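Here the complex is missing one protein chain, while the rest keep their positions.
When the chains are written out, they are named A and B in that same order, and each has its own residue count from 1.
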Amino acid sequence: MASRPMRIRAVEKGGVVEVKVLMSHIMETGQRKDSSGKIVPAHFIDLVEAKCNDKTVLSAQWGPSVSRDPFLSFKFKGGKKGDKLTIAWKDNEGESRTDTTEIR
Amino acid sequence: MGLSNSARAAEQAAAKFYDLPRFGNVHLLHFTDCHAQLLPIYFREPSVNLGVAGARNQPPHLVGDYFLKHYGFAPGSAQAYAYTCLDFEQAARQYGKVGGFAHLATLVRRLKAGRPGALLLDGGDTWQGSATALWTKAQDMIDASLQLGVDIMTAHWEFTLGTERVQEVVDGAFKGKIDFIAQNIKTADFGDPVFPAYTMREMNGVKLAVIGQAFPYTPIANPRYMVSEWTFGIQEANLQKTIDEARGKGAQAVVLLSHNGMDVDLKLATRVRGLDAILGGHTHDGVPEPVVVANAGGKTLVTNAGSNGKFLAVLDFDVKNGKVSDFRYKLMPVFANYLEADPAMAALIDKVRAPYAAKLAEPLAVTDDTLYRRGNFNGTFDQLILDALMAEKGAEIGFSPGFRWGTSLLPGATITMEHLMDQTAITYPYTTVTEMPGSQIKTVLEDVADNLFNPDPYYQQGGDMVRVGGLRYSIEPGKPAGSRIGDMSLNGKPIEADKKYKVAGWAPVAEGAKGEPVWDVVARHLRAHKTIGKLALNEPVVKGMQGNEGSI
Partner (left out) sequence: AAQEQWNKDAFAGHSVDDVVKALKGSAAADNADVTLVAPDIAENGAVVPVGVVSKLPNTTQIAILVPKNPNALSALFDIPEGSLPDIATRIKMGKTSDIYALVKADGKYYTAHKNVKVTLGGCGG
């Protein structure tokens, strides 16, 4: 199943880049039962990595209690306007997605 | 019976409220929570408004004689009528109706005349609470606010008209006329501000900033789907940033126009620096004097200006050497008998009401009892709604939300469709019938009780306890969350956790809820009964509140 692109906003101000990301993912908890009473298996983003050009600026491990369509915000130093900011995620079923934006 | 004498004395006493000499150089007029009451009304103040933990026996949690004693008002005085429920029926007949935009307009004009540059601030809950506001999507209140000369407003119930309608007005009719401000509303995606956080004005050579604080719990107290693109909250850190920014830009006086509710504002005032005053609303407390709260930045005045158009507050600051050096505050009851109606406003009100006149005036029944809503646990008008819901829907238990708006009626009054709408006019009026296990009924009562009696005001939402029909229970407000409710019974039998009960209610906040509008259900009941006798008020047994001055 093809996922929708992330919405990424990366803004440099005073030497600090603030990044805000909205991902598209069901983030199924593994706690919910379907109408027939069967547990819906957990399906969630478990690994996230952010890079500025080639340098890793954040990496994260998530559990299924991160909200549906996850939001992430973080800050780092050393990025300039025009630099490439890449966010990648992988989920527990092996699906993955990578999106890139330019720092403004 | 000497009525003419006492009436004259009453008139003199009342007229005295309005002689208020100018003080200082910054002047703010403030009203809040008028709940779309364009015409004068009766409004009975609560006999139960309990304060717990740090709020015990402190303003605004004083009622009746305790209130009079605290503020030094005489029994039987105009103030006693305005601020308390004491001798309500007799005082109402003596002093008459309160509020009304035409009378408010006269008072505003009079005060502004002696106060050059004075600003009129509206704390919100202006676009909801009447039939005409509901039927015109608040166009009546929008026109009346512009006519009244409101300069700045923030909001709560306005949002139940939907975000689109709010933005249409803010970017349309209000543009360049009324600043709609809220530092604590952000977009739900990236957290961008939706409205300006504050507005800077210059008055008599003084730079003044007014910051807006919308009701922080709008998506919780009201249906979240109506404001799904926005997020609210108290947002203390952003407020401090906004104050600092305004001060940095030269503001010599900074006030917060708040819809937090008074208990939340009292706590907030201890935690943020640089506010000279918080002009508050939402909890509908008529508080005659500001509470002066000390904090790391100095002192902050905290006020609350009542509801239903009943009061207009005047805050005068003397700003000297770049800061507030002194103040005067007066909360003035708006007695319709003692303020002539402003002709232009009266004409506007007539015009907006004309198309609905017949519908509004429809008589439904005559009441033998005083009908009112306000109070922590129940009101007679809510009891009437509960009785109607249970009878019409064949339910053994009724739930009615603890709203604080809704006007009062005197014994012998004819209940018209307009009066019924004053209690029920919301954009999600659906009645619901649910099979609820006893355990879930307990959960609901505990949840609402904690929203009212959590010792930390930031965890309170500012409504009253859900009104309950049929079911009996006890409540111990001082206990922790989850253990306040006890002794639940129905028709003398204890409620069983696993047994299902048929519960009728209205105003569901869940998306997709449907049902007959509550006003149709209650109107049917009233038309069938024609006369409403003495109502049996179902109130819980309240435990552990001996000596609490928030109850008489």
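Some notes on this structure:
The rule we apply is simple: contacts are C-beta pairs under 8 Å (C-beta built on N, C-alpha and C of every residue); 3 or more make two chains touch, one makes a residue touch a chain.
Bear in mind the structure is a predicted one, so any value in this text is a computation, not a measurement.
Considering the whole complex, the hidden chain is in touch with A, B. If you put the hidden chain back, the residue from B:Thr84, B:Asn222, B:Asn538 or B:Ser551 that touches it is B:Asn222. When you scan B:Phe403, B:Phe453, B:Tyr473 or B:Tyr501 for touch with the missing chain, the hit is B:Phe403.
What subunit A contributes to its contact with the hidden chain is residues 16, 27, 29, 31, 46-49, 55-68, 70-78, 88-90, 92, 96, 98.
By the touch criterion stated above, the residues of subunit B touching the omitted chain are 33, 125, 156-157, 215, 217, 219-222, 224, 231-234, 237, 261, 282-284, 401-405, 443-444, 447-448, 450-451, 454, 456, 458-459, 461-464, 466, 481, 507-509.
As a working rule, only the chains that are shown with their structure count from here on.
With each centre defined as the average position of its C-alpha atoms, the distance from subunit A to subunit B rounds to 43 Å.
Those residues of subunit B whose C-beta lies close enough to touch subunit A in the complex are 189-191. Listing the residues of subunit A that touch subunit B in their complex gives 7, 9, 20, 22, 71.
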